[in-house]
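With one protein chain held back, the other chains of the complex are shown just where they sit.
Note that the chains are named A and B in the order they appear, and that numbering of residues resets to 1 at the start of each chain.
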Amino acid sequence: MIAPFEDVVIRTACRLLIPFIQLYGLYVIAHGAESPGGGFQGGVILGASFILLSLAYNADEVRKRVSEKRNLIFCSVGLFIYSGIGAVCLALGGNYLNYSRLHHLLPVDPVYARALGIFGIEVGVGMTVMAVMLSIFLDLASKHEDEGEMTSLGMDR
Amino acid sequence: MEWIVSKYNYWIYILLMMIGFYAMIGKKNLVKKVIGMNIFQTSIILYFISIGSKKGATIPIAEHGLGGPIQAIQYINPIPHVLMLTAIVVMVSTFGVAMALLIMIYRRYQTIEEDEILKLRR
Partner (left out) sequence: MTTSPYPILIILVPLMTSFLIPLVGWWRRSLCYPLMLAALVVSAFSSLVILRMVMEQGTIHYHLGNWDPPWGIEYVFDHLNAFVAVIVSLTSLLIGISSKSMVERSFSKKAAFFYCLFLLQVTGLLGIVVTGDAFNLYVFLEIASLAGYALIAIGEDGAPFASFNYMLYGTVGACFYLLGVGYLYIVTGSLNMADLAKLLPPLYESKPVLIAFAFFIVGVAIKMALFPLHVWLPDAYTYAPSAVSSLIAPLTTKVGAYVAIRVVYTIFTPSFVKEFSSATITLSWVSVSAILFGCIWALAQTDLKRMFAYVLVAEIGYLALGIGLANRNGLTGTVLHIMNDAMMMASLFLVAGAVATKTGFRKIDQWGGLHKKMPITMAVFVVTALSIVGIPPMCGFFSKWYLLLGAIAAKQWVAAAVLLASSLVNAILFFRVIEVIYFSRPAEFPDGDRVQHQGFDEAPWSVLIPMLLFAAGIVSLGLLSGKIITRIVQFAIPAGL
């Protein structure tokens, strides 16, 4: 359980830093093909920026910005971007994840379409990873007032 | 003597793996077991990365502007790095599931020591 730590220095520093951290996360996602980086790494950095916000303020501050519903939508949409690009390549006639087929849709030649396809995949992966990291942290840090139905104790006799 | 010094990466990963394994089976606190599982998986990641290295080779990033084809012998093998990215994702997901399970166990038994839980379960 994270107790809110009200310190002006920490709050100001975090508020200043978090946009730059997110920008760096986006840079890492986009440069996966050329330097160390990629979808998972950038997604973790993006998720870490939200976790930093939650540490500086409290978890409700983050929930105001990214509610649980929006988190789940991010997670699913990221996966759909990934599988969707693959399925589009399937529908355009190639095998699954054969990005060179995307040259039918985008005005580039097949070799460059492969690079763009990878970039699209990384964006999808980054979204999903960010959403999952955030949701793991929020689940662990929350107070669990509502037990919900999905706990044990005498469910399936 | 040579087989200890020249293969030091294997010895290190085995040592780490055994530390993690001991924590998984020897410790009673469930959180310590999860940490041991983490160390166990990390040691395997270390092992994979270490088998990709070559003598005198540089990191596998192609520089712009250097003409000519890439000579593989100058770069360390990037495939184990790529495989271990996936393994790290698996490790993080397993850790997340472990933490969720620990919260459910704590809510039910109010303790995280394994012997107390086993006593409460009887």
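For this structure, a couple of remarks:
One rule holds in what follows: a residue touches a chain if its C-beta (ideal position, glycine included) is under 8 Å from a C-beta of that chain, and two chains touch if they have at least 3 such contacts.
Just so it is clear, the structure is predicted and the values come from calculations on it, not from any experiment.
One of A:C14, A:A30, A:L55 or A:I73 touches the chain omitted from the figure, and that residue is A:I73. Although one chain is not shown, part of subunit A still touches it, namely residues 69, 72-73, 75-76, 79-80, 83, 86-87, 90, 94-100, 148-157. For subunit B, the residues in touch with the chain missing from this view are 21, 24, 30, 33, 37, 40-41, 44, 47-48, 51, 79-80, 83, 86-87, 90, 93-94, 97-98, 100-102, 104-105, 108, 117, 121.
We take it that only the chains that are shown with their structure count from here on.
Per-chain CA centroids place subunit A at a distance of 23 Å from subunit B.
Looking at the complex, you find that subunit A touches subunit B at residues 34-36, 38, 40-41, 129, 132, 136, 139-140, 144, 147, 151-153. Subunit B makes touch with subunit A in their complex at residues 61, 85, 88-89, 93, 96, 99-100, 103-104, 107-108.
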